[in-house]
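Note that one protein chain is taken out, while the other chains of the complex remain in position.
And now, subunit A:
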């Protein structure tokens, strides 16, 4: 499997052969399809008994170059949900501005402030937000102008139960007790499944356990994903709100295993 964002949405060469560029003539529909330029790698998230933990590193790569090392890829929505973006960074910025507008509109529609709730940020929950993003992504795909991202939405649903769902550049949407985008779906997802294979498992996880699992996964990703960084953001969403930390450093790294890895480059086994 090719996990590079550049390969998303393209027919696999090993199955269909190299793409025949002669099809790219002026005839046919106008396609505005882009390809990602500056990209972010995995976003990972896992549910626990009373919320969701979500994390992504702070790197934006320009191809294989680690170009920007301070890009925040987790975004808080209405103080109650977190959206994590993998894939193209400019499309992420577009979505960020778009979600800002949505939040402002929602605040206008929100109920008048009362003494009990002096600030009412609106009632659009994570499930509503995910549904909206799914419609948006699918619409853009149908315009042949997709937003080249895979997105995780973490928060609470209408019944105040933990909610975690994914939507990608084609508008494909699904949920799971744990989710990971990009290379994380190969490297982090199996680890998270050990702790939360089912919703019941996730409902038994404590917040501390969930944070530990996510931190462990971020470490594995930094060890093995060449487009990753040891500086990352992590957010915990519960009924109490969102706790977002944007400048975390991977701790207790051990590269001892690296010596045993052989078979790359000019090295002979």
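The rule is short, and it goes like this: a contact is a pair of C-beta atoms (placed from the backbone, for glycine too) under 8 Å apart; a residue touches a chain by one contact, two chains touch by 3 or more; residues count from 1.
By definition in this document, contacts and distances are computed from a predicted model.
Choosing from "Sec1-like protein", "Exosome complex component RRP45", "non-specific serine/threonine protein kinase" or "Proteasome subunit alpha type", the protein name stored in UniProt for the chain missing from the display reads "Proteasome subunit alpha type".
Only one residue from A:127, A:164 or A:191 touches the chain missing from this view: A:127. In the complete complex, the hidden chain is touched by one of A:159, A:240 or A:258, namely A:159. Not every partner is drawn; the one left out touches subunit A at residues 108-111, 120, 123-125, 127-128, 131-132, 135, 158-160, 239.
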